[in-house]
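The following block contains the structure, expressed as structure tokens.
All protein chains of the complex are present and in place, except for one that has been dropped.
Note that the chains take the letters A and B in the order they are written out, and that residue 1 is the start of every chain.
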Amino acid sequence: MYTKVKLENLNVHFGSNHAVRDVSIDFPENSVTAIIGPSGCGKSTVLRSINRMHDLAPAARVTGKILLDDSDIYDKGVDPVSIRRRVGMVFQKPNPFPAMSIYDNVIAGYKLNGRVNRAEADEIVESSLKRVALWDEVKDRLKSNAMELSGGQQQRLCIARTIAVKPEVILMDEPASALDPLSTLKIEELIEELKEKYTIIIVTHNMQQAARVSDITAFFYLGELIECGETRKIFTTPDQKQTEDYITGRFG
Amino acid sequence: MRSVTLRKANNLLMTALMVAATLSVLVPLAFIFVHIIKMGLSSISLDFFTQIPKPTGETGGGMANGIVGSAVMIAMASLLGLPIGIFGAIYLAEYGGSRISSVIRFAADVLSGIPSIITGMVAYTLLVVPMKGFSALAGSVALAMIMIPIVLRTTEEQLKMVPGSLREASLALGVPLWRTSLKVTLRSAMTGVMTGILLAIARVAGETAPLLFTALGNQFWSRKLTEPMAAMPLQIFSFAISPYEDWHRLAWAGALVLVTVMFSLSLAARYFGRSRQKG
Partner (left out) sequence: MPPVTTAPKWNIKTGFNGDFIFKGITVLFAFSILVILALMIYEMVGESLPAMRKFGRHFIGGMEWDAVQGTFGALPYLYGSVVSSVLALALATPLSVGSAVFITEIAPKKFGAVVAALVELLAAIPSVIYGLWGILVMAPWLQKTVQPFLIEHFGFLPFFKGAPYGVSMLAAVFILMIMVVPIITSITKEVLLAVPQSQKEAAIALGATRWEMIRMAVLPYGRSGILGAVILGLGRAIGETMAVTMVIGNAPQISLSLLSPAYTMPSVIANEFAETTSKLHSAALMEIGLILLVVTLVINALARLLIWSVTRRQRGGGH
């Protein structure tokens, strides 16, 4: 399988805290990779390195390489903004822009960067909302405020917003942990569909979710990658004892 | 242990004293307002808004040049002061390292405590002396120096209240930091920022001391910004201390108009603030 994103000897320091230790991992294209592990193991930190969100934290230091289609995104002269157009992110707590309508939220990735052509925008909004199965629910009230939607709908809106800018990779940081079980299910179905077009990397503390949704699973502990492999294997016959202990609930 | 009745009596006495204290604070307030309204209303006329002061001895006239002058200088002060205050606040909220930011915040607090007459003296040294004359420009700069620390602190406070998740959402979409600061963070905080701006404008609208030796005041219309310019507070001042009844009347009218404008601005500011809570 083609490797879309490749981490090579990634290390992340926050001041004196060595949060991510020498991580190397391949993320195949058009598949879902789940990153699991107990809290504080560095899952989110790894995720946020992939779209260079750590650039904004003055105390963070990232070393190593992250290759997107064989080019290091941390190379000198690379514009992090352009990386983030290609690598989108969905956050744990749905965060639609509160002062904007549903329509404006979906098209925000364009609107905030300049003018939008109305006809094209209409098309992008419709196709994005359809992809997240939100179109039928909101097509009659596109101009109403995004905060009027339920939590699950807001998260799907955020996903629509993310895919509207046509990324190649979608990072998801515990996307369903703030949602009710029904919405969670819908999100998981959505992930299954989205992987056709996108490469998805999802951080989750919910092991069952990882087992349901992902093709590949990576288990992290205390900043280190302990084991990475096909989901079925990880959850039935893992190689490492630590992995097995975590899976069976002996800690974490 | 004193007797209960004595303590109760003492309690009653002290309560009465507190009430008396409050009344003695509110009574002058009432007096001042009654006077302003009574004397001001009786002297207000269309002439007040359309004519400039008449020479001493003649009746009639108005404060038209002062009204316009105040408006012009406040507008210019805002032009200079608002960008500095707002962008400075963006620096403190988005970019500032903590030590530099504390220094700047401290400097702003110090500046806002300086008596405005000193601001006027400094503006005099910086502008009136080199330009060899009093000017509306100098007056505007003095007012701007008063506005800047106020706008800076209120804007920073508002920007800090915008949740970080909005910023992250925008950045994750590939929106550069500067566009995020302006179109997401500042836009979200806008109603609160407007409140701060309106309050700052209300404050400088009533300032007299900094204009005394910058704009100086003008009996007539000013043709250029590099000339002395009239302003309402300045006129109220010179009319009030003059011996002429007519001018006293104009001063009251001016006071009424000035107070009305300032309070309207404050009310507008509060209205903005409240509608923010709802949205």
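Simple rule for what comes next: contacts are C-beta pairs under 8 Å (C-beta built on N, C-alpha and C of every residue); 3 or more make two chains touch, one makes a residue touch a chain.
Predicted model only: the values in this text are computed from it and were never measured.
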Selected residue (touches chain absent from view) among A:F27, A:F97 or A:Y110: A:Y110
Touching the absent chain when the full complex is considered, from A:A121, A:I200 or A:I216: A:A121
Contacts of subunit B with the absent chain, listed as residue ranges: 7-8, 10-11, 14-15, 17-22, 24-26, 28-29, 31-32, 35-36, 83-85, 87-88, 90-92, 94-96, 103-104, 107-111, 113-119, 121-122, 124-126, 134, 145, 148-149, 152, 174, 176-179, 181-182, 202, 205-209, 212-213, 216, 233, 236-237, 240-241, 248, 251-252, 255, 258-259, 262-263, 266
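The rule is simple: only the chains that are shown with their structure count from here on.
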For subunit A paired with subunit B, centre-to-centre distance based on mean C-alpha positions, whole Å: 49
Contact set on subunit B toward subunit A in their complex: 97, 163, 165-166, 168-177, 179-180, 183-184, 187-188, 279
Of subunit A, residues touching subunit B in the complex: 51, 53, 56, 58, 81-86, 88-89, 91, 93, 95-99, 108-109, 112-113, 158, 161-162, 165
